[in-house]
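Note that one protein chain of the assembly has been removed; the remaining protein chains are unaltered in position.
Take a look at chain A:
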Amino acid sequence: MTTTASSTTPAVEVHDLRKAFGSVQALDGLDLTVETGQVAGFLGPNGAGKSTAIRVLLGLLRSDSGSARLLGGDPWRDAVALHRRLAYVPGDVSLWPNLTGGEAIDYLARLRGKPDKRRKAELLERFELDPTKKARTYSKGNRQKVALVAAFVSQVDLLVLDEPTSGLDPLMEAVFTEHVREAKAAGTSVLLSSHILSEVEKVCDTVTIIRGGRAVESGTLDDLRHLTRSAVTAVVDGDPSPIAAMAGVHDLATTSNGAGTRVTFDVDNSEMGRVLPAISALGVHSFTAQPPSLEELFMRHYGDELAADGVPTSGDGADGAGKHAASSRAGAQ
């Protein structure tokens, strides 16, 4: 890596960033940091401002106020120099219709100045992409694959990926995850935006959750888990009902179960230390505790809104939810 300053300064450093499109406040005091060499998740529903933030970082949009630094440089002034050291996968990839996928990949790699034929072949195979088709015949997923191959083919200091897997099937998502890990191992910093929680959970060291153009939560996955609950299932000898009264315990339910009593409940992780001795005092036959998925974290931030809109919370359904969320927010301001 051509890292000089970047080993000390963060790869991305955004502070109090604001950007309005007319009356829509797309970014409303955003803070975001990606440490060098880390994979940072950038999570939020559609319309939260993820793409806007990324475009400011790429020098495509000019922010209204606040500061943004990228690889130690100014995203607007030093755009060309910075772009040599990064690769970008847009959220909605549109390619030059009369170029083939292979040609588009070569063109983009050559602009960055480090084409590598062998690596391109390898990536094409891994992503199962036919490079001889004209771009206009590619599906959304295939266009995304072209952009991903074009991004992974160059050795760069920073990958900026805007919802890169929204058109990929689960098999390809796994391939993608693998390459992000590989890039991280090679020292590349990654900013990965998504509204799909599982994808962020798989690869990210840190997560920033954004809503209404503002970070509402940020930290390592572990940090964020402190904010939520674990789901506990245990089979015990004694009567578990006193546990229901303990602070931090929710939704306790019991069923009798041959050998003893089966009990399930949620517990705030911060209270786990006090709940555990109480359970073991009851004589434990079996015990499982599930860590919260980001899905649950997400539900805590957006649950009310999603429920109010009556929209399913995962996959493409969130598309509509995001639009609703964006408009209701704009209306509230």
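Basically, contacts are C-beta pairs under 8 Å (C-beta built on N, C-alpha and C of every residue); 3 or more make two chains touch, one makes a residue touch a chain; residues count from 1.
The working rule: contacts and distances are computed from a predicted model.
Name the absent chain by its UniProt protein name; which of "Putative DNA metabolism protein", "NADH-quinone oxidoreductase subunit B family protein", "ABC-2 type transport system permease protein" or "Fe-S cluster assembly protein SufD" is it?
"ABC-2 type transport system permease protein"
Which residue among A:Gly22, A:Gly113, A:Pro170 or A:Gly258 touches the omitted chain?
A:Gly113
Going by the contact rule already stated, which one of A:Leu61, A:Val232 or A:Val263 would touch the omitted chain in the full complex?
Selected residue, touching the omitted chain: A:Leu61.
Would you indicate which residue among A:Pro10, A:Gly102 or A:Pro164 is in contact with the undisplayed chain?
The missing chain is touched by A:Gly102.
Which of A:Arg18, A:Arg119, A:Lys134 or A:His285 touches the chain that is not shown?
Candidates A:Arg18, A:Arg119, A:Lys134 or A:His285; residue touching the omitted chain: A:Lys134.
Hey, which chain A residues sit against the chain that's not shown?
So the residues of chain A touching the missing chain come out as 51, 55, 58-62, 79-81, 83-84, 88, 90, 92-100, 102-103, 106-108, 110-113, 117, 131-134, 136-137, 147, 160, 319-320, 323.
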